[in-house]
Every structure is written in structure tokens, then in C-alpha cells.
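What follows is a single structure, and I will ask about it in a moment.
Note that one protein chain of the assembly has been removed; the remaining protein chains are unaltered in position.
Let's turn to subunit A:
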Amino acid sequence: MSLREQLRIMVVDDMSTSRGLITQALDGFGIRQVESAADGESALNKLAQWPVHLVISDMNMPGMNGLQLLHALRSNARTGKVGFLLITGKADRNIIETGKKLGMNNFLAKPFQPADLRKAIEAIVGRL
């Protein structure tokens, strides 16, 4: 099995349009094992049942923001090593610096094209 067939991804975004767009793009790359969640809390619940290799999360969400989700993931041994790609509205220095401290693998600023997303993912996991 190729990497893209084995790769499991969790998409976290409060906006269903964004979840749809990312899932659609992933589908285009041949990544079919994709789950999505509308907020950090339900993402964590889903991850407890269905571990993934990579979490793609929006930064600005109600409840837990993207970096708070990352902190929660890194605080738990089961999810501590999961890959994390943060989607931000703007490449804010503060956000990136904090993400770096928390062990964020990569980030991507909006708006982005599917090719940008692919590049950002491949930088983390290697060629799809």
C-alpha cells in the first residue's frame, strides 16, 4: 500500500465549508482515510477511537483554538507524536512562535490552493 492509501488524517475546522474543501482536496491527492470534526473537543473524542497520523486544524475556532488543541494532543502520550498542520488566517508571528514551541509540524496560511496544501503535507510526511 502506498503512503497516501495508508495515511489517516483528522480535519478540524468549525466551518463546514473549510472541512469540505480540505477533505475534497485530500480526496484529490488520493487520501481517503479522512475524518473531520467541528471543534477541538470532538476531535479529541474521535481521536480516542480512531487514531491518525496527521491532524489538520484551523487556528480560529470557538471553544478550543488550534494551538490549544495542539497542546492537548501533545499532553497526551497516545496522541503526543501525531503530526500537526495548522491552518491560520494570517501568518501571525505570535501564533507561529507558539506553535513552534508546542511542536507544530507545519502551518499554512489562508487562502491556499490544493497544491499548497499538498506541499505542506508532503513537507511533513514525505511524498504522497
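Everything below uses one rule, namely that contacts are C-beta pairs under 8 Å (C-beta built on N, C-alpha and C of every residue); 3 or more make two chains touch, one makes a residue touch a chain; residues count from 1.
Everything that follows uses one rule, which is that contacts and distances are computed from a predicted model.
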The chain dropped from view, which UniProt name applies: "Sugar ABC transporter ATP-binding protein", "Chemotaxis protein CheA", "Sulfur-oxidizing protein SoxX" or "sn-glycerol-3-phosphate transport system permease protein UgpE"?
"Chemotaxis protein CheA"
Determine and list the subunit A residues touching the chain excluded from the picture.
3, 6-8, 14-18, 20-21, 24, 27, 38-39, 41-42, 44-45, 48-49, 51-54, 59-68, 71-72, 74-78, 80-81, 83, 89-98, 100-107, 110-112, 123-126
